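Removed from the display is one protein chain of the complex; every other protein chain stays in position.
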Amino acid sequence: MALQRITSPHMHAAQTTQRVMQLLLLATVPGLIALSWHFGWGSLINIAIASVTALVCEASIVALRKRPVWFYLHDCSALVTAVLIGLALPPLVPWWVVVVGTAFAIIIAKHLYGGMGYNPFNPAMVGYVVLLISFPIEMTTWPVAQSILPEGKVLPGLGESLQIVFQFSGTAIDGYTAATPLDSFKHSSGLLVEQFYDQNVWFVNGRWAGAGWEWVNLGFFAGGCFLLYQRVFTWHAPVAMLTTLTIMAWLNYDGGSSGSHGPATLHLLSGATMLGAFFIVTDPVTSAVSNRGRLIYGALTGILIFVIRAWGNYPDAVAFAVLLMNFAAPFIDYYTLPRTYGHDKRNRGTATLDASKQDTAKKD
Amino acid sequence: MTDMSALELLLTAVIALVLLSAIFGAILGFAAIRFKVEGNPLVDQIDALLPQTQCGQCGHPGCRPYAQAIIDEGEAINHCPPGGQATINALANLLDIPAPELDEEHGEEAEVKTVAYIREAECIGCTKCIVACPVDAILGAAKLMHTVIAVECTGCDLCVEPCPVDCIDMLPVPGELADWHWSTPRSSVELLKKPGIIATDRHGDVAA
Partner (left out) sequence: MKKTWDIHGGIHPPENKSQSLQRAISNVPMPDVLILPLNQHIGASALPLVKPGDTVLKGQMIAEPNGFISAAVHAPTSGTIAAIEERPISHPSGMSAPCIVLHSDGDERWVEGPPPADYQSLSPAQLLTIIRDAGITGMGGAGFPTAVKLQPRQSIDTLIINATECEPYITADDILIRERTEDIVTGIDILAHILGRPEQILIGIEDNKAEAYEALEPLLKDTAIELVEFPTKYPSGGEKQVIQILTGQEVPSGKLPAELGIVCQNVGTVYAIFRAVCKGEPLVSRITTVTGNSCRTPGNYEVLIGTPAVHLLTAAGFDEFLCQRLILGGPMTGYTLNDLSAPVIKSTNCLLAADAAESPQQGIPQACIRCGHCAEVCPAKLLPQQLFWYARSKDYDKLAAYHLGDCIECGACSYVCPSEIPLVQYYRAAKAEIRVMEQENIAADRSRQRFEYHQERLAKAEQEKIAKREARKKAAEQAKLSAQDNENIDTEDTDVVAAALARVRSSKPSPEEEHKRLQRAVMAAESRLAKARANHELCAADDPRRASREATLEQARLRHNEAVEQLTRHTDSNDTSKEQQNHTAEIPARTQHQNQNQNQDTVALDRAQLAIEQAQQRAAQQAEMSAQEKLQLQCDSLRKRLAKARDRLKQAESDADDNIEAYATAVTKLEDKLAVRQAEVEQGLAKTPAESDS
C-alpha cells in the first residue's frame, strides 16, 4: 500500500499536550503573585532567566539531535520546567545559580534520558537538588517576607533586585534575608511550640505557617484546584500526598512540646508543599500511571516529605521525596496494573509475564 | 585479652562460618533439587525459532542441523537469511548474546515471500525437483507432470537448480484481502523528516 491511511477515530478531543502545558503555566500565576507580593521581584527574575536558559538549551539540544526545533519548542514543556525551577529557587538568588540549575534540568535530566516523555526523574527537581547540594549557601538564603521587614524597610525594587541577582555593584542580599520558617522551626530546640510561635518573627505575623509562606502555598493550592477543574490531572496523587503528610504530622505532633515536629498546618502551608503537591507530584511523565498507582505514589511522597523534614538534615524535603519516589514509580506501576475487562484476576507484572512465558514454553 | 581468648575468638568465627556455609549450602542444594527447571533442550528451542524453510543457505542440510551446529560447534547465529533480523534477534535473546547483523555471505533477507511454481506444460517428469525438495512439497512421478503444493512450499528454491528444462519459477506470494492489515504508524521523527508523505496522504484521503 503506497499511501498511508488514516485510521479511526476521526475525531479528537480539544486537549493537546501544548494546551496542558499552557494550563499548567497559567495555574502557577496565583502562587507567583503571592511570591512576588511577599518576597519581591526575585521569583519573576528567576523565571525570566530560567525560561531563556531553558529555551536556549532545549533548542540547541533538539538541533543537535537533528530534529525540527519549532516542533519540540512549541509544546511548552521546557517552559514549564523553567517556571517550576524559577518558583522553587529562592528569590534573588544569583543569576548563574538559575542558569546552572535550568541547564542541568533540561540537558541532563531531560534530554540525555531521551527528551520529553522519557525522563525518569522530574527535571525541575533534579535541577533543584543539584543546586541544593552544590550551592547550599545560595540555596538557603531566602529573603524575609515584606510584612515582617523592620519598620521603614522595604524589599528591593526591580532595579535593585536585578543588581542583586546579576551581582553588579556589590549590593548584597544580606540585609533582606533570614532562615525560612521551616528552617527556623527545625532549629527551635528547647522551646515549646507556643513559645517559639510567640517569639519567632515569621510566626508572629503568620500563625499558620509563617508570614507570606502560607499565602504562597494557598496560591499554589488555588492553581492546583484550577488544574483539577480543567482535568489536567486526577486528584489521586495530590490528595494522597497531602493526606499522608497531614496524618504523619498529626501522629507526630505531641501538642507542642519542645521536641515536636510542628503542627500539620505548618507542614501543609510552608515550604514547597503545595507547589509539590499540584505541580511536581502530578507530573505525569515521572509518576505512576494508574490511579491506584498514583494514590500509592502520592501517599509515599507525603510520608517521605515528613520523614525528611522531621528527621533529615534538610528543612524542606519535597524535591528529595519526589526524586526518591520517581525511582519507585516503575515499581509501583508493576504492581498496580488494573484488572482488564473479562479477566478474573488483576494483572500482576511478574505473575503475568511468567505465566505468558510458560505458555510459550509449553507451545514449544 | 589473653592468647587464650584470641584463640577462642578465632575458633568461634571459624565454627560460625562453617555452620553458616553448611546451612546455606543445604538450603541451596535443596532449592536446586526442589525448584529444578525442566527446560526444553536448547536445540529444540533454537529449532523452534528458525523459519523452517530448510533451504540450506546456512550451510547445513536443514534448520535442525543448523540448530544442532549452533549448540555443538558454536556456529554463528546470523547465517539464516529467510529468518532475517527477527530470527537473529530472537536467537540472541534466547542465548543471551548480543544480536549480530545478518551475515550476507549466506544471502540477503528476501523482501517478499516466494513459492515455487512449475510450468506444467514444460515439465518432463524427471523427478529431480522432487528429490531436491526438503519438505516433500512437490507431487509427481517419473515421466509424469509434477506440481508444487503451494501451501507447503517454503520458498527455499532448492528445486530450481536441478530442473533440466528450467521450468520452475519462484513467484512472489500475492497479497490477498484477507491478509491485509493496518501497518504500524510512522513515528513522528519520520513524519517530520518527510512532510511530503503526509501531504500526498491527505490528498489520497480526500475522496477521489
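Just so it is clear, A and B label the chains in written order, and each chain counts residues from 1 on its own.
We take it that contacts are C-beta pairs under 8 Å (C-beta built on N, C-alpha and C of every residue); 3 or more make two chains touch, one makes a residue touch a chain.
Not measured: the values here are computed from a predicted model.
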Residue of B:Ile124, B:Leu139 or B:Leu171 in touch with the missing chain, whole complex considered: B:Ile124
Among A:Thr16, A:Ser134, A:Gln199 or A:Ser257, residue touching the chain not depicted: A:Thr16
On chain B, residues whose C-beta touches the chain left out of the figure: 47, 50-54, 56-57, 59, 61-64, 81, 104-108, 122-124, 131-137, 151-152, 154, 158, 161-162, 164-167, 177, 179-185, 187-188, 191-192, 198, 202, 204-208
Residues from chain A at the interface with the omitted partner, ascending: 1, 5-13, 15-17, 19-20, 71, 75, 77, 115-118, 233-234, 284-285, 287, 289-291, 294, 337-344, 347, 352-353, 355-357, 360
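Simple rule for what comes next: only the chains that are shown with their structure count from here on.
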Whole-Å separation of chain centres (CA-atom averages), chain A against chain B: 49
Touching residues (chain side chain B, partner chain A) in the complex: 39-40, 44-45, 48, 180, 182-183, 185-186, 189, 192, 197, 200-201, 204-205
Complex contacts: residues of chain A adjacent to chain B: 1, 3-7, 67-68, 71, 361, 364
